[in-house]
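Heads up: the structure comes next, in structure tokens.
A single protein chain has been omitted; all remaining protein chains appear in their positions.
Chain naming follows the written order as A and B, and within any one chain the residues start at number 1.
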Amino acid sequence: MQSFFIYISVILTIIILIPLYRVYIGPSIYDRVLGAGSIGTKTLVLICLIGFAFDRFDMFLDITIAYAVLNFIGVLAMAKYLNSMRGKNE
Amino acid sequence: MQPELEITLPFFILITAWLAIVAKNLLTAAVALTVFSFLMALAFVSMGAVDVGFTEAVVGAGVTGVFIIVVIFKTARRTQDRSDMRFKYLKGLAIAAFGALLIYGSTALPIRGDADPPMNRPISLIGSVNAASYYIQNAYKDAETPNMVTVILADYRGYDTLGEVIVILAAGLICFLLLRKQGRQREIQR
Partner (left out) sequence: MSEIQSIAAMILISIGTFFLFVGSWGIVRLPDFYSRTHAVSLSDTMGIILVLGGLMVYEGFTLQSAKLFIAIVFMALAGPTGSHAIARAAFRAGLKPLFSGGRKEKETDATGT
């Protein structure tokens, strides 16, 4: 079961490459923020799975929840800032 | 870190770092830097340094990304690379020599997870008493907190952390006062 968690972690790490491509080519800033949020989501799942693979899940779980809150706040702050900047930098 | 992740994760970290350097559009570079911080925090966590990874996630991915985007919106949007081409090969040689020096120095570091590295022995190589062995032996007795790094940061170095907090508070207050005064001057000019 531990090796199953490790394999899933490696698969998720490879999946991260796909939104990274959108971060690279994305035509607008919104696409890039969206891709960064998606990468943060997958990182959260990865931290959870690594905690199970190390068998020290009690420690990693608090990190997971805090990480989820941080990811959410980062995306919201960027969206709020982009929303407040409309019409000002023309 | 598990060997499979040890192969794949630095690969992605290198890709995002390269992306943040190469990108002409500065917003791309800012978002790539955010992704870099997320992956770096993941690497720290997977090596077992949970608090370092948490700090990296807070500072690198949360605060710095928003700050850099605010600065980019206040200033120019694209880079203007005006690097002078003089001494090009000399600069390259200096950078390569520095990298080789760092790699040579890193070979002497102890293996990760080594239980008995030279700096944790009670007596160091030149015969003096090591502080690290005192922390290892007495951290739990002194503070009764299970995490040794937390004990060193919050108990043994408590006044140090308090000084850091005062410095950061002073810097934030000065930034606030300076920016506020500038805004009022601009209103007067209008």
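Heads up, the rule we're going with is that contacts are C-beta pairs under 8 Å (C-beta built on N, C-alpha and C of every residue); 3 or more make two chains touch, one makes a residue touch a chain.
Please read these numbers as outputs of a predicted model, since none were measured by experiment.
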Checklist entry - Out of B:27, B:43 or B:151, which touches the unshown chain? => result B:27
Item to check | Chain not shown, touching residues in subunit A | outcome: 1, 4, 8, 11-12, 15-16, 18-19, 21-22, 27-31, 33-35, 37-38, 41-42, 44-45, 48-49, 52, 57-58, 61-62, 64-65, 68-69, 71-72, 75-76, 78-80, 82-83, 85-87, 89-90
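Here is the rule we use: only the chains that are shown with their structure count from here on.
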Checklist entry - At what distance in angstrom does the C-alpha mean of subunit B lie from that of subunit A? => result 19
Checklist entry - Which residues of subunit B touch subunit A in the complex? => result 2, 4-5, 8-9, 12, 15-16, 19, 23, 27-28, 31-32, 34-35, 38-39, 41-42, 45-46, 48, 50, 53-54, 57-58, 61-62, 65-66, 69-70, 73
Checklist entry - In the complex formed with subunit B, which residues of subunit A make contact? => result 6-7, 9-10, 13-14, 16-17, 20, 23-24, 26, 29, 32-33, 35-36, 39-40, 43, 46-47, 50, 53-54, 59-60, 63, 66-67, 70-71, 73-74, 77-78, 81, 85, 89
